[in-house]
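Only a single protein chain was left out; the remaining protein chains are all shown in position.
And now, chain A:
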Amino acid sequence: MMGEDPETFTQEDIDKAIAYLFPSGLFDERARPMMKHPTEIFPEKRKIQWGEDGRPFHFLFYTGKQSYYSLMHETYGILLNAQKYQDQMTAQGFPPEKEKKNLPGSRWLTKMELEEMLLEKLSDHDYSRFIQLLQKLMMLPYGNNEEKYMQKFSKEIATQLQKVVIEPLKYDEQGVAFSTGEGQRKTARATAVVYDNGSGKITVNGVDVLHYFPVLQDREQLLFPFQFLDRIGKHDMICTVSGGGRSSQAGAIRLASAKALRSFVTEKEVEFMRQAGLLTFDPRLKERKKPGQEGARRKFTWKKR
């Protein structure tokens, strides 16, 4: 109907279509209209655990935590099997294999996730006992055979620490090396182009830096990346900046120039710059004013009566 192919219509396409057809101004994602499988929207509930005659289905019903104990029972059974297998192997003379499955990219389920899986409440003690059992199973020489079972209770952690790619130097018509960087601070956005073989001249929005930033504090901010790398009189810079006020524009240009200077400098110095805080985006923004208060934090004058 909308020109889409019904054969290859995925859940993502459904979400996009619903967001287009029923636009909503609500802030909470969960309050907006959605079209998903009912099991995704409504959480699983426990069905009734006993039959018509009142007799419970599960043999561990009267323990109170039937799924937890049955899980422990199952896992322990697997552990015993693995130990038996290991004894058989050592009796036959094969050396035990020592392989660690524990890749750094996986973690055990959290208590909340386990509760969701078992549909019943656990205590911290129960949870820790279960995790200890799983780890013991993993430590065993032949524990890796039960990988499939253990995968049910482990999750992969998303890869952290994406390596930041430093762009290589570009060369303009005269053969002078230059590099670009972008920065922002509060509402100011700045782009800086740093040229090599310079004399320390800085141009901002077509105007000399002395005229654009008459205040010393702003010029000190611009000086900081160059002074840190001991390259004060060696580079020329041409920047454009918009938005924000005088101090945030200076901060934005500082970040942009530090990012641009990364290309001229060794990796060790880039690490020093990062530790000095030159390459970190400053996330501070103006805090929202709340109703019932005069400002973001300031309350109205308190009157005793």
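Please note the rule applied: a contact is a pair of C-beta atoms (placed from the backbone, for glycine too) under 8 Å apart; a residue touches a chain by one contact, two chains touch by 3 or more; residues count from 1.
Keep in mind that, in the parts below, contacts and distances are computed from a predicted model.
For the omitted chain of this complex, the UniProt record lists the protein as "Small ribosomal subunit protein mS29", which is one of "Cytochrome c oxidase subunit 3", "Small ribosomal subunit protein mS29", "Ubiquinone biosynthesis monooxygenase COQ6, mitochondrial" or "Cytoplasmic tRNA 2-thiolation protein 2". Among the residues A:Arg30, A:His125, A:Lys148 or A:His211, only A:His211 touches the chain that is left out of the figure.
For the chain missing from the display, the contacting residue among A:Glu29, A:Glu52, A:Glu173 or A:Asp230 is A:Asp230, taking the whole complex into account.
Residue-level contact of chain A with the missing chain is found at 200, 208-211, 216, 219-220, 223, 226-227, 230, 232-233.
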